[in-house]
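Each chain you see keeps its place in the complex, though not every chain is here.
Chain lettering (A and B) follows the sequence in which the chains are written, and residue indices restart at 1 in each chain.
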Amino acid sequence: MRGNVYCGPGRRSWDEVPDPQITDEADAIIRVTATTVCGTDLHILRGDVPSVRQGRVLGHEAVGIVEQVGDGVRTIGPGDRVLVSCVSACGGCRFCREGHPGLCLGGGGWVLGHTLDGMQAEFGKVPFADTSTYQVPAGVTDEEALILADTMPTGYEVGVLKAGVQPGDVVVVVGAGPVGLAAIMGARLFSPSHVVAIDHADRRLEAAKQFGADVIVNNSVTDPLPVVKALTGRLGADVVIEAVGEPDTFELAVRLTRPGARIANVGVHGKPAVLHLEDQWTRDITVTTGLVDTYSIPMLLRLLASQQIETSRFVTHRFDLEDIGQAYDVVSRASETGALKVLLTK
Amino acid sequence: MRGNVYCGPGRRSWDEVPDPQITDEADAIIRVTATTVCGTDLHILRGDVPSVRQGRVLGHEAVGIVEQVGDGVRTIGPGDRVLVSCVSACGGCRFCREGHPGLCLGGGGWVLGHTLDGMQAEFGKVPFADTSTYQVPAGVTDEEALILADTMPTGYEVGVLKAGVQPGDVVVVVGAGPVGLAAIMGARLFSPSHVVAIDHADRRLEAAKQFGADVIVNNSVTDPLPVVKALTGRLGADVVIEAVGEPDTFELAVRLTRPGARIANVGVHGKPAVLHLEDQWTRDITVTTGLVDTYSIPMLLRLLASQQIETSRFVTHRFDLEDIGQAYDVVSRASETGALKVLLTK
């Protein structure tokens, strides 16, 4: 079959690779019908993720048709249309049993397109298939479901739920890329009084409005602090979600809070940040971090099936899977192209 | 001044009564600009609430202008426009400090129009004014705020929050009177996948649709159980809110649940109900009861100010305060008149 192979820093190619084979009772082989490119894939391509070796088929997000399953797989079978989670769950370790497969100790976690071959290919193998794939209900399209493989659960679980968004809150989301937009869409599920989006790109801020932000601030030209203070009786935001991953934006996130606020970090950080404990030690704040577990996928599928969320809104560009090179190009120039999620279909 | 006086079972009159006087440092006198009639007032009139004595001015819901305050009142003053909570909070007892003034041990709780003169009058006295009234923000009308005195917090706190409604839930509300409708409106704040309203009056079910129910069942003609099963993969509802107050509807509420569900009783009961522990002991259900505390008023005011809820939708009839007799008449024939909340203004 053909797949998108990582060939070392700066290089990838759409290449002939061996077909995946069932090697464990819990494996499933999926014929990929929809996949996409994640910001993490660009990091890998830049050589920032040394645990990804040359020759690896990339990609950790897919919808497809089950082709074959191992003897131990009970809940899916050939012909089923399934969503593949970006996180695989062994199902038996302490963290999986506590609902946190993102921390899996039994061989799962983020492995697809990382330590195992991934989903940007004609076929992909999913380990621990019973606990790592989800039947897609009739009436939900591949495109809608695909956004639930990673983007939407990340914004929702690591942002909205960890921050404990409540009705009436003033929620600030710093960074309006795909995950920031997912946090905005997810925050709206809890009826905050205001959602403020902060970014330095107007194009992203326009997208933020479409996703549910009612206040937008371009922080390359406007200081967001007075804006937030004005909305909150001078107190500061109830909740801030950091979705950039820079020391500066993390410190901004903390600065925008009211006493008693929650700050959920969703951004991928490469450097340490400063926590101003000399100011914050009395302020009763809570800071959280985390990797997505995707435990929210079944619930998000229910919301899709009942038309309470519209995830196809994330898809800005569509390509045939074979044209994945163009997809990478569009995503890597997102500030120009306005790309959020690209859809690759076969 | 004039007020609506309870004259014993079956009798009330719009009468001359003494002006209220400040008798405690924490009192405030309010000039009533908007009040309404509650289902509880009808119970009182029927003689069902013996703790209400003849001569009592009725009413526990109001918006008005502060006329005068006691020396100990810090947060409101003459001229302020305030919402009067149906529950007064001493602010110092164990339950008030834990956020439950509905259980106040220090002289508060439901006292207005009950053990103290109430708000269906030109003026009313509010005890513990600092913790029992709320400034109404500019941009929120009297009518919108009035619904937050009792109806909306009751459906929201005792129904939605105690039941722990979560995104994606299938929520059933049994009873589509004002409080049931408040529960429906409140449940929608958490983005359930479906809200099912059950009532035996089609007129109320039509209202339920306006308030956010997407499925309605007239249980005098249709068994709701198969409807709920069909929506939930045969499991049953995640959440049921009982807003009628009859043994039958309580038992129905329990019967509609999935294993692991929460049942919040909001209905006012006059008789015991049967809890089928022989079926339920293994089913991991949670049943809650409660009186409103109105701790959610500040949050609901923020939602009103940011136009996230539309409480004026509850107001079906409008009268001059002096025509309160007509208001009682309309409310007492609600099934005919379709009355939800009547607005009485001065």
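Everything that follows uses one rule, which is that a contact is a pair of C-beta atoms (placed from the backbone, for glycine too) under 8 Å apart; a residue touches a chain by one contact, two chains touch by 3 or more.
All values reported here derive from a predicted model rather than from experimental measurement.
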Size of the entire homomeric complex in copies, 2 being in place: 4
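Methods note: only the chains that are shown with their structure count from here on.
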Where subunit A and subunit B are represented by their mean Cα positions, the distance between them in whole Å: 41
Touch list for subunit B against partner subunit A, complex: 166-168, 188-191, 193-194, 214, 299-300, 302-303, 305-306, 308
